[in-house]
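All protein chains but one are shown in place.
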C-alpha cells in the first residue's frame, strides 16, 4: 500500500489490517518522503516511519510481516513504477483506490481496492485542517501512538505555523 | 519549432509546413518530454515522437529534412537556451509566437512568427478537454494518424482518468 | 539575512543596515538563485548579486564586512539549513520575520526580527506589479543603483513580457 | 548503523546484535540505495531490504525494535547528516568505525565503534569477488537467508555478468 | 539499438542496416546524451543526432522508418528500462551484445545480437585515440558524412584539446 501518511490515520491502519488478512506480508510505501515542513506535507520521512511503526505495534500487528519504506517522488510518472519495484521487496498485489496509480503498473501486479478508506474523517487534508484550527477531535482520527509522536515532535505548533506561513511568506 | 505537443494537432502541422516552405530543414523540439500521465501532459515523450513522425509521414513531408527531438525542462530559464543548443542540430531560425522563448535566445537566432497557430480549436488545452468530456470532435483537430495512435495507446481513457484523479487524489 | 530579492528594495537595505548595527558582519543569502525569467522571479542570480553589491556601495556600507551569496532551493526543507550552513561563512544570528525559516534552524542560531520590513510598499510582489503596470513609482521603493541595473538589463520590458506570457503561454 | 550492504554479511549481523545489546532500538540505514546492477553495487535497495529483514528474523532478533531504511546519496557531504536526520527515526548514537561519517555529525550524536567488523572475510568487496569467481565459500560469510535471496534473484549470475561487463562495455 | 555514438561509426551503420533487414522500423537511442566536451564524450547530443541522420541518409536508408532519440543517463539502473520505454516509440526487439543491458529489460523484449560490431577498428575508443594522435585513418572507420560533420564543428581540435586537458586540469 502507498500513501503520503501526513499523518498515518485510522483509515490507513484499517487498510493495513485488510492487507494482512488477504496477503502474507505488508509493504507500506511512504510517498513524497523528501517533503516536510510544508503545510500539505508537515512531517519528515523519518517521523512518518516512526508513526507507522508505532501504530502497527500498538495494534499488535506482527512486525515480522511488515516493511515500511520511504520513497522520493519521480517527476516522470511512466518511470515511477520501475523505480518503486527497485526500492521495495518483491510484491504481486497493489492496494489502491486510485486508478492513476493502477494505470502505471502496466498490468504487472494485481490491483485490489481498499475497503474502509473513504470515510470523510479518515482523510489527511481534513486532519491537518483540524490540527491547524486547534480542534482536539483530530486525535480521534489517528491511532494513539501517532498522536503521541505528533505532540512529541511539536507537530501541532508546526502545522499551525505552516498554514500561516504558506499564505504569508514574508521574505522567502 | 518547440512545443509540448499534448497532442500534436493541425496547428502544429500547419507550422511544420510553413517552416519547410521557408527553411531547408525542420527541427521539432518536444518540450517537457519527461512529463506524462498528468492531465496537462498525458502522453509520454515516446508517444509524442510517434504521433509527430506519423503525422509528418501522413502529410507526405520529406522526413529526410526533419528532426524530432525530446527535451526535458530546465528550471533555470537563462540556462535553457544553451541546453537546447547542445541537444539539437545546428539551427538559425526559431519559430515562436511566444515572446518569452524569444527573450531567452540572447539574439543569437532569427525569430519568426507562426502564421496559423492561433485558431481556437488548434489548442492542446481545448483538445484535451474535448477528449475528457467524450466529445468526438477532437479528432477533427488532429491529423488522422495522431488520433489513431491516441486510441491505440488508450489515450482517451487515460485522459478521462487523469482529469478525474488530478482533482481527487485519494491517497497520493 | 535571506531573501529572493526580486528585486532588492529599500526594506532589504534597511535590514542590511540594522544587521550591521547589531553584528560585525553581514551575510546576504539570495534564495531561489536558480530561478529567472519567471514573473515571480524575473532576475537572474547574477543580476541580483549586482543589484545588492551596488546598493550597499551606494549607501557607503563597508563591503569588507559583507558577503552576498546565491543559494539554490532544496525541496527537502529539513535538510535545507544544513545546506545553508555548508554554503556560507560561519554565522550565529539569523534575521527573519518568517517563523518557518526559524523553525528549520533547530535552535542552533539566534533569531532576530527585522525592524522595518513590513511597510506595504517595500514588498517584491507589489514592486513587480507596479513595474508590470508601467507605474514609475516603483523606483521610489528601491535604491537608485537597483533601478539603474533593472533598466540596463531590460528588466522593465522583461517583467511586462513575463506577466503577459505566464498567463497566456501559447506553445510552451 | 549505516552501510551499503552489498550484501548484508555476518559482520553486519554481529554489529546489529551489538547495537541491540547496548541500545533500545536499532536503525539500519541502507546507503547508496539508488545504485544497483553495478559490480560494486549489484543489489537493488529493495533486495537489500529483504536480505536484512530476513537475516534479522533468522537470528530471532525482535523486529519491533528494528528499522530498515534505504537512503539515496547526497553529493554534498556537509548536508548529508541533516538529510539522514530527516529520513530516519530520532536517534542519539551512531555506530561507525569510519571517522569520516563521524566528522559529519557535528557532534550531535554519540559515536560508538563496531566491535567485530574488521575480520577480513566479513567484507563486501571480498564476498562479491568470491561470488564472481564462482567460489562457494561466500555463503559462509553471510546469513543463510541472505544467500537464499541472492540465489532467488539470480544474484550469482548477475555479479558474474557485471564484473565482465564493467571491464568491457561494448556499446554503452 | 543503443549507443553513445562518440562518434557514429561504420560498425553502428552496419548494425542499423541489419536491424532494418530484420525489423520494420529502427529506433537509434543516443545514450549519455547530456555529456559533451569530455574526452570520452566529446560530441553534444545535437551533433550526434546530425551525424546519425546524415549517415543514414548517405546510405540511402529510408528515414521514414527511423527514429533517432537522445536519452540522458539514469543513475538507478533498475529504473532505466522503464525510463527508456517512456521516451521512445513502442518496440519489441532490442539489439545488444551487452548482457548487462539485456538483464535490465526484465524479459519484456526480445534480445538480438549485433552481427558486425566487434571488429577492432569499429570502436569509439580507438577512433577517438586516432583523432587525438592526428592519424587521418580515423576517417576510414566512419561514414563520409560523419567525418564531414566532425570537421565542421571543430571536432578534431576539440578531441586533441580534451585529451590534453583531462589529464592536466590546471584550475578546474
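Note that the chains take the letters A, B, C, D and E in the order they are written out, and that residue 1 is the start of every chain.
The definition used in the following text is that a contact is a pair of C-beta atoms (placed from the backbone, for glycine too) under 8 Å apart; a residue touches a chain by one contact, two chains touch by 3 or more.
A quick note: this is a predicted structure, and the numbers were derived from the prediction, not measured.
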Quick one: jot down which shown chains the absent chain touches. B, C, D, E
Could you tell me which of B:85, B:139 or B:160 touches the chain that is not displayed? B:85
Among C:17, C:40, C:53 or C:139, exactly one should touch the missing chain; which is it? C:53
Where chain D meets the chain that is not shown, the residues are 1-4, 31, 75-78, 96-101, 103-104, 117-118
Since one chain isn't shown, list which residues of chain C touch it in the complete complex. 33, 36, 44-47, 49-50, 53, 57, 63-64, 67-70, 72, 85-90
In the complete complex, which positions of chain B touch the hidden chain? 76, 78-83, 85-86
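The criterion applied here is as follows: only the chains that are shown with their structure count from here on.
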With respect to inter-chain C-beta contacts, which pair, C-D or B-E, contains the greater number? B-E
Interchain centroid distance [CA atoms averaged], chain A/chain D, Å: 26
In chain A, residues with contacts to at least two other chains: 36, 44, 76, 78, 85-86
Once you draw an edge for every pair of touching chains, what topology comes out, line, ring, star, complete or other? other
